[in-house]
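As you look at this complex, bear in mind that one protein chain is not there, while each of the others sits in place.
Moving on, here comes chain A:
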Amino acid sequence: MRLALLRLPQIALTLALLSLAAWLAIGLMPGDPASLALMSDPRLTPEDVARLRALHGLDRPLMERYLAWAMGLLRGEFGYSRLFAQPVVAVLWPALRSTLVLVGLAVAVAAVAGVALGALAALRPRAGGFVDALALLAQAVPSFWLGILLIILFAVTLGWLPAGGLPGEGQPAWAFLVLPVATIGFGQMAAYARHSAAALGEALRQPWARSARARGASDQRVLWRHALPNAGVPLLTLLALDAGSLVSGALVTETVFARPGMGKLLYDAVMGNDYNLALLALLLVALVTMLATLAADIAQRWLDPRLEEA
């Protein structure tokens, strides 16, 4: 509780500074909405351009516009997306939902598979080499390449799964998730496997683990009931770091599998000078990452009270 009270003001300040930095960065990039309009309608006169700038408020200083935007945000006015002619929340929500499902499943798969592999390596030292090799492969294979390989094999050659996109009417949603989840999950699994192998191995070498075995506890029981909670601290940190990607999306995988999501939306918003959309998306990513880190810190202290004392 004390930790949360200490951190929340820091989070608020960080978000304020981040929003200002992002506003300035986007505002100072070349190509404002008036010049983009000029590119699409070359017959606009100089007077038209001046009126467009006034209409979009571009004739006002950058800081003045930032303050107006920030005050609006505090009042709950998120504004409209310039690129999509829709309220920002209406644009953000479908992309966020899609990304939460995709990356959430991928992180879950990666964590479960990674911990299982880590446990295998910890329990069976001879399997450690295999787990290391697999983790190395997972880290080394670029996700776009793996995605394309999976598409060629399972969609084009075997025809078992769709090559990408979103399900149409009457099509099973899960089928469209298998390949992208596998692509992201395989890459992320490596970190979980390595960390859990190291942490579980270390825990199993502790005197209390030997005592448990001496009292007749099976290897499985010692591992899952005793070693895993002790090895949980680094894994929680990893999960907290991955939480950011739940909302920032996976640009490469979304692109390869033609799934609209936060990664692509954020990229388009920044490149298309869509202030309202880009800033809200960036703030959301930052907020979720910071809250997840806070949650992980609290959970770590719960798992290991010595951290609280420290």
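Just so we're on the same page, a residue touches a chain if its C-beta (ideal position, glycine included) is under 8 Å from a C-beta of that chain, and two chains touch if they have at least 3 such contacts; residues count from 1.
Following the convention adopted for this analysis, contacts and distances are computed from a predicted model.
Peer 1: Name the chain not shown, per its UniProt record: "Nitrogen fixation protein NifU", "Peptide ABC transporter substrate-binding protein", "NADH-quinone oxidoreductase subunit N" or "TolC family protein"?
Peer 2: Going by UniProt, the chain not displayed is called "Peptide ABC transporter substrate-binding protein".
Peer 1: From the list A:Leu36, A:Val89, A:Val141 or A:Leu287, which touches the chain that is not on show?
Peer 2: Checking each option in A:Leu36, A:Val89, A:Val141 or A:Leu287, the one touching the absent chain turns out to be A:Leu36.
Peer 1: Pick out which of A:Leu166, A:Ala198 or A:Val233 touches the chain that's been left out of the picture.
Peer 2: Answer from the full complex: A:Leu166 touches the omitted chain.
Peer 1: Of A:Ala25, A:Met63, A:Val112 or A:Val156, which sits in contact with the chain we cannot see?
Peer 2: Answer from the full complex: A:Val156 touches the omitted chain.
Peer 1: Looking at the full complex, which residue from A:Ala258, A:Leu284 or A:Ile298 touches the chain that isn't shown here?
Peer 2: A:Ala258
Peer 1: Which residues does chain A use to touch the chain missing from this display?
Peer 2: 29-32, 34-46, 48-51, 53, 55, 80, 83-87, 91, 94-95, 148, 151-152, 155-156, 158-166, 168-169, 171-172, 174-175, 255-260, 264-265, 271, 273
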